[in-house]
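Read through the structure below, which is laid out as structure tokens, and then see the notes.
One protein chain omitted, others in place.
Chain naming follows the written order as A and B, and within any one chain the residues start at number 1.
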Amino acid sequence: MMFAVAIIAVLLALTLTVWRALKGPTVFDRLLAANSVGTGAILLLALFGFMTGRPEFLDLGLTYVLLNIIGTLAVLKYFRYGSLAHGGEDEETET
Amino acid sequence: MVLLTLMAAITIGIVRLRNLFAVVVLGGIYSFLMASVLIVLDAVDVAMTEASVGAGISTVLMLGTLHLTKSEETVPTHTPILPLFVAVVTGAALIYGTFGLPPFGIADTPMHAGPGGDYLALSIPDTGVANVVTSVLSSYRGFDTLGETTVVFTAGIAVLLLLKRAIRPQSDK
Partner (left out) sequence: MAAMVINGVIDGLSWILLVAGGFFYLVGAIGLVRMPDVFTRMHAGSLSDTLGAGLLIAGMVLQAGPTLVAAKLIIILGVLLFTGAVATHALARAALQDKMHPLVSIPGKGKLIEMAAEDAVVPVTDLVPMARIKNRLNPGGSKP
């Protein structure tokens, strides 16, 4: 029951986040929303696992966390350097 | 239900957007939502695959591809009436097909009356592998899986070659 309340809250939050992702004027808004959706998916996964009495789903949650950060950082790196294969050595001189 | 509605919204957003970066980001969101739906449907392994392939690998690969092309989609010149018609008819046929499916989670469906029970009963004495899915994939269907792995490996090499060749002149600069 208590998990159901939290799940409803997370679902509402996911709805709002997706709205921001669709509306977001810049790509950064969408990225921020994507990051939040990833977090929301993890929480939803954990809560749903607890609600159905199968908390073994949490291993998946760990995977999601790592994937989320990889995705966000890849996109951001692309934005800064225009390429994924570029090293970060000229970080200070580029500005 | 909420998740499916959100997925539909994301899809419409993807179709309407012209900026391909935003499309890639929305694709990642779509994959996470799809994974959540699959978890609610109790298909945890498929959800894991969806999350890692959809949100992880394909985002990175799409970005590598975007590096080779423009980031703005050109406005199409033809009208999409015929493809729309084909898509609507196919979708209607698929939805009509779902009416014939047995109810979700029921035990005595034709799918469960077949040889599946034999696999469940015999796989541990036959192969000694504790997980039934693993035993089917890598023991009963070993050559099939070997072929699949070859295909995936070849595709991976091809993608790496395509992405790498065009990136090199940039980074030498």
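To be clear about the criterion, contacts are C-beta pairs under 8 Å (C-beta built on N, C-alpha and C of every residue); 3 or more make two chains touch, one makes a residue touch a chain.
On a predicted model such as this, the values are computed, not experimentally measured, just so you know.
Colleague: I'd like to know which visible chains would be in contact with the absent chain if the whole complex were considered.
Modeller: A
Colleague: In the whole complex, what residues of subunit A lie against the chain that is missing from view?
Modeller: Counting over the whole complex, subunit A touches the hidden chain at residues 2-3, 5-6, 8-10, 12-14, 16-17, 19-20, 26, 28-29, 31-33, 35-36, 39-40, 42-43, 46-47, 50, 55-56, 58-59, 61-62, 65-66, 68-69, 72-73, 76-77, 79-80, 92, 94-95.
Note that only the chains that are shown with their structure count from here on.
Colleague: Round to the nearest whole Å and give the separation of the Cα centres of subunit A and subunit B.
Modeller: Comparing mean C-alpha positions, subunit B is 19 Å from subunit A.
Colleague: Quick one: in the complex, what on subunit A touches subunit B?
Modeller: Interface residues on subunit A, with respect to subunit B: 11, 14-15, 18-19, 21-22, 24, 27, 30-31, 33-34, 37-38, 40-41, 44-45, 48, 57, 60, 63-64, 67-68, 70-71, 74-75, 78, 82-86.
Colleague: Under the stated contact criterion, what part of subunit B meets subunit A in this complex?
Modeller: That would be residues 2-3, 6, 9-10, 13, 19, 21-22, 24-26, 28-29, 32-33, 35-36, 39-40, 44, 47-48, 51-52, 55-56, 59-60, 63-64, 66-67, 164, 167, 170-171 of subunit B.
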